[in-house]
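First, the structure itself, so that you have it in front of you.
Shown here: the complex without one of its protein chains, the others still in place.
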Amino acid sequence: MIPGQKQLSNLEELLEGIWKQNPVFVMVLGMCPVLAVSVSAVNALSMGLATLFVLLGSTLLVSLLRNVVPREVRIATYILIIATFVTVVDYLIQAISLAVYDALGAFIQLIVVNCVILGRAEAHASKNPPGRALLNALGMGVGFAIGLFAIGAVREILGAGKLFGFALFGPDFQPWVIMVLPPGGFFVLGAWLLLFNWLNSRKAAPVKPVEGHAHV
Amino acid sequence: MNAASVPPSQPSTPSAAMIRTLGLVATVCGILIVTAYEGTLEAVAANKKLALERAVFKVIPGASSVKEFVVGPTGVQPAGNGVPEGAVKLYAAYDQAGSLKGLAAEGAAKGYSDTVRVLYAYDPEKQAITGIGVVSMRETPGIGDKIYTDAAFLKNFEALDVTLSADLKSLANAVKVVKHGGKQNPWEIDAIAGATVTCKAVGKGINESAQKLLPLLLPHLDKLKAGEPARPTPHPAASPPLSKRGQGGFDSGSASSQRLNPPQPPFEKGGSRASHAEGAAS
Amino acid sequence: MSLFPFFKNNTFARGVHPDANKSTAGSPIRRMPFASRMILPLVQHIGKPAVPLVRAGEEVVRGQPIAKADGFLSVPIHAPADGVIEAIELKPSARGPWVESIVLRVYEGSTQEIGWRHPPDIESMSPREILQAIQDSGMVGLGGAAFPSHAKLAVPEGTKIHTLVVNGCECEPYLTCDHRLMLEYPEDLMAGIRLAMKSVGAKRAIIGVEDNKMDAVAAIQAAIEKVGPADGSITVQAVPTKYPQGAEKMLVKSLLGVEVPSGGLPMHIGVVVNNVGTLALLGSLLPEGQGMTERVVTVTGPGIKKPGDYWVPLGTPMRTVLKWAGAQDANEQEIILGGPMMGQAVASLDVPVTKGVSGILVFDKLRIEADRKLWPCIKCGECVKACPMGLNPSMLGMLAGRREYEAMGAQYHLGDCFECGCCTYVCPSHIPLVQQFRVAKGILRGKAT
Amino acid sequence: MSEPLSSIFISTLLANNLVLAMFLGLCPFLGVSARLNTALPMGAASTFVMLVASLCAFGLNWLVTTFNLEFLRLISYIVIIASAVQLVEMVLKKYSPVLFRALGIYLPLITTNCAVLGVALFQTARDYDFLQSVTFAVAGGAGFTLALLLMAGLRERLNLAIVPNVVQGTALSLMLAGLLSLAFMGFAGLGAGE
Partner (left out) sequence: MTARIELRTSPHVVKGTSVEHIMFNVVLALLPIAAFSVWQYGLSALALIVTTTLTCLASERLFNRLSGQQSTLSDWSATITGLLLALTLPPAFPLWMGAIAGFMAIALGKALFGGIGFNVMNPALVGRAFVQAAFPVAITTWVPAFAPRRFTEFVPTTFTAPLMTPPDISAWALNAKPAALDGFTGATPLARWKFDNVLATPHDFLSGAVTASAGETSAILILVCGAYLAIRKFMDWRIPVAILGSAALTALLFQLIDPARYPDPLFVLLSGGMILGAMFMASDMATSPVTPKGVWIYGALIGVVTVMIRYFGGLTEGVMYAILLGNALAPLIDQVTQPKVFGEVKRARVKEKQT
């Protein structure tokens, strides 16, 4: 821990990633899988779980090895470890469900370059004992999965009228195809961020003076 | 992240230590990967076999087992390690009695937004294509996906003529996509109005594949009919069938229609959408 | 431009066509009587203020120098009327700040006679002597900038001037003083042109007149035939009516087809530009050895009952001029010194007419208030199509809004803007672009020093 | 099926643009697109690295398939690409300081650009031959640069706008990306050939 920084309680450590430093909504990291696979809630959750698995595994290993690995090669080591766990999860998903595997496609392997994971390894796991590191990783991973799910759910509801494959609006629902297309991904994530910004700005300044408008 | 962040005063680690550590990490990682690979091997293979069978049975009803072959200029061989140059992969489906129910092969062509891959069933008796299924595509949902929901379109593939020409070098009549309502010959495909690009991709994919496959295949049909006993399951890692590692999956990486309307059960929902498809006539 | 050879040498690119409103062009110049009290700022020109030669209580006669030039970039001031110096004190100026001014109480009996003059032998004077005589006359450019005329005609060592361009465009709407001068004093103009040519060593002079003043072209043509040199070294040429045709660089481009380098002066391409009004006055003052005591001012605008061109003694307070010309007693008015495009609004009626004032315009309230609602820039590009200097006022304006002054200067050539006002004139969003640029320039100047 | 090179190029550049249709390389896309003068070098550097990565991946894939070591594919790709970027950085530093100054600061960023690994993985998945791989990498890089430039142009322009406070930041960038992506949908089917 950096001296001077307040030691977080275990709960805070866990909540850090879920809420305050949510990788999707606050840090906006690892966007590629977030947008690419979030066309349905199932895909989004699967991706979230896969990422969580890699995050936990690599965090554990990095944390365990934190005193052994020389500084010069630490990044190389982290990448190696992450790539290992990604390969493992790749096979696991294939074994569990080929349909999910096909749906997630290359983005499973692209978890390797997800900045959230490398960022956690570098910023947290390499400086903390396994217990705390895992706690933090769990928070981040769950936060990431929640973010993914939030986007996937919106896209599936509007894009197919379903959630987890269950029709919500009856057979005549007109799907908003754009939601499962690339622009829809950008728009939905953008809209979520807007919503958070808006809530934050309201919280920060309940009676905000009118911003400089061109007409004045 | 990079070396710049290391304070210059920090004593550098001796290379031996670095190599030792890296070696240690690499060993751990290697063990992990190999364990995972070995551990999932069977399950993955089973999954893939299931997926292949499901896809092939869909286009060849009544079949109960599938075998993979590679058809090349040198003849027909059970599928082994990869597909040699100039050869085509073929799936032979057999019924419970072990007699040949039909053959299936893959055709692919660039569609509206990406490659459309279809699996088509070939009936050697009729010299015709008797069914198609979509392997992967990223066409516009609501328009492009009519190729597996539009009953009228699928009717094209009940008996699509692919008779070989007299010299057995090519099809007597190339498979052709014609405008909606313009089908006059058995080798023509009546396109879906409004989804012409996708339909053309299907026709093109089938035509290209059939033009290549059938002349190679016909001389060796007997070999397949015999149901020559092959290994029960081909080695999955070496030659994954249908979902040849990632092919379907990678291409559908981003927003894909496939996830909303998985192609595995393509014909089941045809009824509900067929009327709508007509309505979209444009 | 080279794509359209038949347009070549005709005019500059872009610019605007505001309504001319030159209703005063048809009537002759009238004389305005003396005010009872004249205010003569010591700085009526660009450069160092003049140094007073008189003290309070001293009597002066019309035409007598009352302040002398302080160095090269400065000109003397002459008494506009017979009278007594009342004080030398701070008085409001057109630019806003109060400036040191000589206050002259005019004797009621003062006549238009010039009581103080030293006619020289013009023909035998050397160029250097001519320049000195010009400086002694207190002449400045009458087009508006009030740059000392002798300084403008002083060619640095090594620079060769081939052409004197005489600016008779008067492209500003409303103003007609130059037009009237060209009609009424073409021979004085010829004299002035010859003096200027001699002092700069130019082989030829071209008088550029906008083609809405063909009568002036004819008058000048007649004068050339009558008194001008027969060798054709002085010619008059009509140029298309377009604002700002009268800007130096634009006129040079129109007449000679060459562009003055960005950041440079016409001198750098061998051209000196002078205003017709300046040269006509020069041509009448110098042979007589007189100083500048009055000038022609166009007093017009919707708020004026007796619009017209007037010989106005320098130092006459605005209040007097307006009273004489019959300003309507409206509630709210805008009073502009100069033309409507580049002129300056004055805050006080005590501001006097100085050497650089070419026009006094009075707009009434209705006109001012009409349609000035502000909108964000809609990027219509009208300003880009209007800017004669080829700038991008739209971009400059947006940068100014963000206070990115450095970028305005470094990337978007703010320094080339001469505030002609075309951009603001056309802007449908009514963005005060020129004002923004003025502020930006000021800030950049402040940063530079 | 063997796609013609022109088809690969046009489709990867426009219809299946790495950023706007495949969501690859979003981090640098959002991070480095604020100004035009950084967008272009970033695009150029990324294109170059993609090409290098594509060549590496092509060789590696051959090795991995020949020796039946598919399970090592990913791990070897990422290690080799990271090393290659490092190597490029060092070579540039030594032999072309000018270019290094222009591109240097972007190179470390590119290591974690998933578009680079993406190009390598996709070319493998699609069984591209050597020329196809090279075309794919170059087109991918060009498409990335194009998206970056368009985005930077729009963002520079909006820098001068009175954007509501709530919309500032990443949300705005994402919405712009969405609009660009929407506009790029017009290219769908381009390069499909006849």
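Each chain carries a letter (A, B, C and D) given by its place in the written order, and its residues are counted from 1.
The working rule: contacts are C-beta pairs under 8 Å (C-beta built on N, C-alpha and C of every residue); 3 or more make two chains touch, one makes a residue touch a chain.
Predicted, not measured: the structure shown is a model, and the values here were computed from it.
The chain not displayed here makes contact, within the full complex, with A, B, C, D.
Note on the undisplayed chain: of the listed residues C:Ile88, C:Leu251 or C:Ile335, the one touching it is C:Ile335. Residue positions on chain A in contact with the hidden chain: 161, 169, 172-174, 176-179, 181, 183-184, 187, 208, 210-211, 213-215, in rising order. Panel shows chain B; residues 111-113, 140-143, 179, 191, 193-194, 196-197, 275-276, 278-282 of it touch the chain omitted from the view.
Considering the complete assembly, chain D touches the hidden chain via residues 36, 149-150, 153-154, 156-158, 161-164, 167, 172, 175-176, 178-180, 182-192.
The rule we apply is simple: only the chains that are shown with their structure count from here on.
Set side by side, the interfaces B-D and C-D show unequal numbers of C-beta pairs in contact, with more at B-D. Centre-to-centre, using mean CA coordinates, chain A is 32 Å away from chain B. For chain A, residues touching at least two other chains, in rising order: 35-36, 75-76, 80, 83-84, 87, 91, 106, 181-182, 184-185, 214. Contact with two or more other chains is made by residues 1-2, 29, 33, 37, 140, 246, 249-251, 253-254 of chain B. Across the complex, chain B meets chain A through its residues 1-3, 6, 10, 12-13, 17-18, 21-22, 24-26, 28-29, 32-33, 36-37, 39-40, 43-44, 47-48, 50-51, 136, 140-142, 243, 246, 248-260, 262, 264, 272. Residue ranges of chain C in contact with chain D, taken from their complex: 376, 398-399, 401-402.
Note for the complex: chain B touches chain D at residues 1-2, 29, 33-34, 37, 82, 108-115, 140, 197, 201, 205, 208, 237-238, 245-247, 249-251, 253-254.
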